[in-house]
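Here it is, the structure in full.
The complex appears here minus one protein chain, its other protein chains still in place.
The first chain written gets the first letter, and so on, giving A and B; residue counts start at 1 in each chain.
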Amino acid sequence: MRKIAVTSEGPGLDDRVDPRFGRTAGFVIVDLETMETRYIDNGRSQIMAQGAGIQAAQLIVQAGAECLLTGYVGPKAFQALTAVGIQIVQDLDGMTVREALERFKSGSVRVADGPNREGGK
Amino acid sequence: MREIVIISGKGGTGKTSLTGAFAHLAANKVVCDLDVDAPDLHLLLRPVREREERFLSGYEARIDGERCTGCGVCASLCRFDAIREGERGYTVDPIRCEGCKVCVAFCPAEAIRFELRHCGHWYVSSTRFGPMVHAQLFPGAENSGRLVMVLKQQARELATAKGLDLVLCDGAPGIGCPVISSLSGTHLAVAVTEPTPSGRHDLERVADLCRHFQVAFAVIINKHDLNQDEASRIEAYCRERDYPVLARLPHDPIITRAMIQGLVVTELPEAAFSRELTSTWARIEALMNGIG
Partner (left out) sequence: MIVSVASGKGGTGKTTVAASLATIWDRPLVAVDLDVEEPNLHLFLRPNLEESEAAHMEVPVVDASRCTFCGACSELCQFKAICAMGKLILTFPEMCHGCGGCIALCPEKALSPGTRELGEINRGRAGTIGFLMGRLRVGEAMSPPFMRLVKAKLNEMIAQSARDAIIDAPPGVSCPAVNAVIDTDLILLVTEPTPFGFYDFRLAWEAFSPLGKPMGAVVNRAGLGTDDLYRFCRDKGLPILTEIPFDRAIAEAYARGRVIAEVSPRLKETFVSLRDEIRDLAERSRPGEAAHA
């Protein structure tokens, strides 16, 4: 597992994890081997009347992410991500992006088998 | 932080009047009017606006008259009957335009612009009962529930920022998008119904909706004295389904009198109705504590 997407309130590793997936401010894409990061703004999803979660899923797929770290994911986005084989770790809000990555690397997180949120828009 | 939404299924049962009273009785909360189509709570709470934001959602097509060649491909493809022929080519009726982009994609002359739609405004305000988040869609605008989600998000952020532990929402009638969005992330839906055939019919549909989305559900029977037999039938239905009945309230013109004065009914404390509402709110709080 090399490329991780983390929902984030800002572009850096010390920014806080944004608990939302579909309407998150943006994504920090991390290459775990080099620890290089890239930030993708999620403004395009936020303006959508519906389907923001699916739009966000497309964004991280295009970025080559293999795993997602976030707070919560709704059912449609969950379905979209799972269909292309992206692993999802939920409930990682309340900490920084760096801390979420540490948790992931230490192996103390569980890959989700279902969305932990009912859908919004 | 907890969230309660007061809904009704059928309009006119007294949802907003009761929400206004609960806004008075509840401590430490943000009030949120999620009926963005026809909001009324502000008529009781008289909010002072502190922040105003445009609500942009979806897109609409606009044909550039200069570039239109009058070929009519757009009109033939539009499934929403939104494109009509005029004197200078074709035009899009913004009221009917669904924002699907088909005409834009297929126009051979690339004569159609696709623009963000300004659908309304939302506000963060202060009231004599605390902070309030509310909105107004422009008449005829799409009501996808997106604005409802924006308001809920704002209310939650405001509650967190101010250390308040409750978001109290006035919901919308019906069972469509806006109501579904209202229920997202809610801890308790309280349905206000009335003992009429429509009241009962619509209560059952909104109860099914809450069951579908696994939201805890409780009922207030308003205007129960209009038809006590029907009120009892509603209670029997609730017992069968294990929905707590929080109150049986009488039809009382004092609600309208308070409304005319721009007050919630509990601001007229001498009214028997106000005392009943105070006990009803206490029961709602007890129920919330039980939900954990």
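In the analysis below, a residue touches a chain if its C-beta (ideal position, glycine included) is under 8 Å from a C-beta of that chain, and two chains touch if they have at least 3 such contacts.
Predicted model only: the values in this text are computed from it and were never measured.
*Asks:* Which is it among B:R2, B:H251 or B:R283 that touches the chain not included here?
*Replies:* Checking the options B:R2, B:H251 or B:R283, the one contacting the hidden chain is B:H251.
*Asks:* Touching the hidden chain in the complete assembly: which of B:R67, B:K101 or B:K162 does that?
*Replies:* Touching the chain that is not displayed is residue B:K101.
*Asks:* Touch as defined at the start, partner being the missing chain; which of A:A25, A:I54 or A:L69 qualifies?
*Replies:* Answering carefully, the residue with contact to the hidden chain is A:I54.
*Asks:* Hey, which of B:T91, B:T127 or B:N143 is the one touching the hidden chain?
*Replies:* B:N143
*Asks:* Using the document's contact rule, name the residues of chain A that touch the chain not shown here.
*Replies:* Those residues of chain A that touch the unshown chain are 48-52, 54-55, 57-58, 61, 76, 79-80, 83-84.
*Asks:* Could you list which residues of chain B touch the chain missing from the display?
*Replies:* Within chain B, the residues that touch the unshown chain are 8-13, 16, 37-38, 40, 43, 58-59, 77, 79-80, 95-96, 98-102, 105-106, 137, 139-143, 145, 172-177, 180, 194-198, 201-202, 205, 208-209, 212, 223, 226-227, 230, 251, 253, 256, 259-260, 262.
One rule holds in what follows: only the chains that are shown with their structure count from here on.
*Asks:* Can you work out the whole-Å distance between the CA centroids of chain A and chain B?
*Replies:* 30
*Asks:* Using the touch definition up top, name the residues of chain A that touch chain B in the complex.
*Replies:* Listed in rising order, the residues are 23, 47-50, 117-121.
*Asks:* What part of chain B is in contact with chain A in the complex they form?
*Replies:* It is residues 56-58, 99, 116, 142, 144-146, 149, 153, 177, 181, 184-185, 213-214 of chain B that touch chain A.
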